[in-house]
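Questions regarding the structure given below will be posed in turn.
Yeah, one chain of the complex is gone here, protein chain that is, but the others are all in their spots.
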Amino acid sequence: MTEGFHYARRVHFYETDLAGVVHFSCYFRYMEEAEHALWRAAGMSIDSAGAEVGWPRIATAFEYQSPLRFEDEFEIVVRVKAATKKTLEYGFTFARGATVIGTGTLTVACASRSNGRMRGIAVPADVVERLRAAANQKP
Amino acid sequence: MTEGFHYARRVHFYETDLAGVVHFSCYFRYMEEAEHALWRAAGMSIDSAGAEVGWPRIATAFEYQSPLRFEDEFEIVVRVKAATKKTLEYGFTFARGATVIGTGTLTVACASRSNGRMRGIAVPADVVERLRAAANQKP
Amino acid sequence: MTEGFHYARRVHFYETDLAGVVHFSCYFRYMEEAEHALWRAAGMSIDSAGAEVGWPRIATAFEYQSPLRFEDEFEIVVRVKAATKKTLEYGFTFARGATVIGTGTLTVACASRSNGRMRGIAVPADVVERLRAAANQKP
Partner (left out) sequence: MTEGFHYARRVHFYETDLAGVVHFSCYFRYMEEAEHALWRAAGMSIDSAGAEVGWPRIATAFEYQSPLRFEDEFEIVVRVKAATKKTLEYGFTFARGATVIGTGTLTVACASRSNGRMRGIAVPADVVERLRAAANQKP
């Protein structure tokens, strides 16, 4: 079984621009959707009501290979690419059938909310384990 | 001097869709931008840090007459169209030069936030007065 | 069997705003998603490649009753509410379980694209029939 959690999506009309293709900013929204679907697959939610822990974005990037168009059905494969004490990095591959659409990364920090401020804290060990398990990654 | 506060805007690329025009949902974002600019013109912010009062949306509508395209410069005229004890209704007219783009309305309630719940409260009298003054409306 | 085509959706993170609820402009995107899902259920696409016919928006409105929050699962019921020679009006009801979220309408015109201009034309009779059939509406 290959690594990665699979998230399926269809392109909405409002995600296209005057060039007739999905606007490049939407790919970051798609990556986040896949991230959150991975959390749900791992039996968690990235933002439960009253949660004291948040996951602010530190860095992200995307490389575009082939465009997406209205009503295209495509698939995102997401996995935990790296983890440090206080950060997680996800890797993403987008494809429509056999056509690679592009690849991206998203690095997030683990932070504790108190008094409206975010403070970096250690990523809970079980979060990484559960996400990796949901993405078919070896322990 | 005619009634209404004037808010100027240029169309961004990502607001267009594959039909080459601004997506119809963006007009609601434009109306809200004009609403908040009116609040600033009245010396207020609709969401100050730690504010206990919010303005949830109750109803909104838009009628489209002529499309907007990439980099079009247009103007929104906003005014307080009606006020009840607990609600405010704004009226909007969009134009690009002499061309009417469309007209819209937005009705908001005044609500108090406590324990994460919103409860309808009376609209503070000075808010209506200040907004109407900023929109050149007679007292 | 009650009237209406059912479209299921889960709220994405980027659809929420600082008030912790789905931004009011997103409901118009949701209505359009349901419209296009109805077209697909009727065996059509609202924008096939090279299509000469488009469906510009004429008017739309929404009344908000209860907010949607991150990861809420909700359902939209869409049906053809009215049809004239050159326009179609859809009606929408949003619900999360037994909770009504709100109701909306969307009126579109049928238009022919030629030389970059849109010209109003008669709605093809079979389009109305097929949409109504897909929405379980009597002929």
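Residue numbering begins at 1 within each chain, and the chains themselves are lettered A, B and C in the order written.
The criterion applied here is as follows: a contact is a pair of C-beta atoms (placed from the backbone, for glycine too) under 8 Å apart; a residue touches a chain by one contact, two chains touch by 3 or more.
Bear in mind the structure is a predicted one, so any value in this text is a computation, not a measurement.
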Options A:D47, A:E75, A:E89 or A:E129, residue touching the unrepresented chain: A:D47
Contact set of chain B toward the excluded chain (per top definition): 12-14, 29, 32-33, 36, 40, 45-47, 70-71
Residues in chain C touching the chain absent from view: 13-14, 16-18, 20-21, 23, 25, 69-70, 116
On chain A, residues whose C-beta touches the chain left out of the figure: 18-21, 24-26, 28-29, 32, 47, 54, 56-64, 67, 116
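Heads up, the rule we're going with is that only the chains that are shown with their structure count from here on.
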Pair of chains joined by the greatest number of C-beta pairs in contact: B-C
Between chain C and chain A, distance of the C-alpha-averaged centres to the nearest whole Å: 28
Rounded Å distance between chain B and chain C, as computed from the means of their C-alpha atoms: 24
Two or more partner chains touched - positions in chain C: 29, 32, 47
